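Complex shown without one protein chain; remaining protein chains in place.
Presenting chain A:
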Amino acid sequence: MKNTFVPNPKEAESIHIIREVAAQFEKPVLMFSGGKDSITLVRLAQKAFYPAKIPFPLLHVDTGHNFPETIEFRDRLVEELGLELIVANVQDSIDQGKVQEERGRYSSRNSLQTTTLLDAIEEHKFDACIGGARRDEEKARAKERVFSVRDDFGQWDEKNQRPELFDMLNGKIHHGQNVRAFPISNWTELDVWEYIKTENIKIPSIYFAHKRETFVRDGMIWTASEHVYREDHEEVEERMVRFRTVGDMTCTAAVLSEAETLEEVVDEIRASTISERGARIDDKRSEAAMENRKKVGYF
């Protein structure tokens, strides 16, 4: 019997896309949040160029309100793999008066990230930003191309997207434009978790069940933190929770869970009747929350 390589079709497609980004663009960057999707992207990029190093840096748009566990994880990963990390701080955008901190009950720094991201793209002259967005996440994302052209304001023209045929990717853009590239467009949340399990990829501890100070609002479990607005009557209680997505503390709700291992996490996802973005407070703002954010430059 020959030792035959049998591909995982989704993995093979993603690697193909990542190599196209590296080949077609002058200055690509991988948008890294420290979440499971961007961690998966890093593994796929490793595979795409092995034994050479990943030929582009990582960019973290740091809201300053991240979970400390995620930041620790980020720094360790970058060091282990010898990668270059660029951090763009939302706090800087606030200090420069470019954006204003939101106030009140649902205040979050999530949408402020767009300005910081666009500034970082301009400053570093990135022409392609690789992101971990998946079409199964949200219905506006389901409309996204693999190579999504954005104008020099970062805007997405959802009615005039380039057709993508077969696996031929057209990355030709004008100076000032950039492309958002989404290698795991066709993966589902379960695909990502099964991949992390099969590949035994390390992920931040907040994805596993742990005790945390939390409070409940609108049926969702919020993290009790100085960064999260809370009213006096909203009672803090220690709960056994984990997170399904890792975003800004102010817009990422926890779920009650006992899952302590990857196997248990995968089983829990498989049995879940709530979508991943069901725990994203930023999507609940309106029916078109994601579409509206994407139009102005959000990834």
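In the analysis below, contacts are C-beta pairs under 8 Å (C-beta built on N, C-alpha and C of every residue); 3 or more make two chains touch, one makes a residue touch a chain; residues count from 1.
Going forward, contacts and distances are computed from a predicted model.
Entry comment: the absent subunit's protein name, as recorded by UniProt, is "sulfate adenylyltransferase", drawn from "CRISPR-associated protein Cmr2", "Molybdopterin synthase subunit MoaD", "sulfate adenylyltransferase" or "Sugar ABC transporter permease". Only one residue in the set A:76, A:139 or A:202 touches the chain that does not appear here, and it is A:139. Considering the whole complex, the residue from A:103, A:159 or A:211 that touches the absent chain is A:159. Seen across the whole complex, the unshown chain contacts chain A at 2-13, 15-16, 19-20, 22-23, 46-53, 135-136, 138-143, 158-159, 161-168, 170, 172-174, 185-186, 188, 190-191, 194-195, 197-198, 272-275, 278, 287-288, 291.
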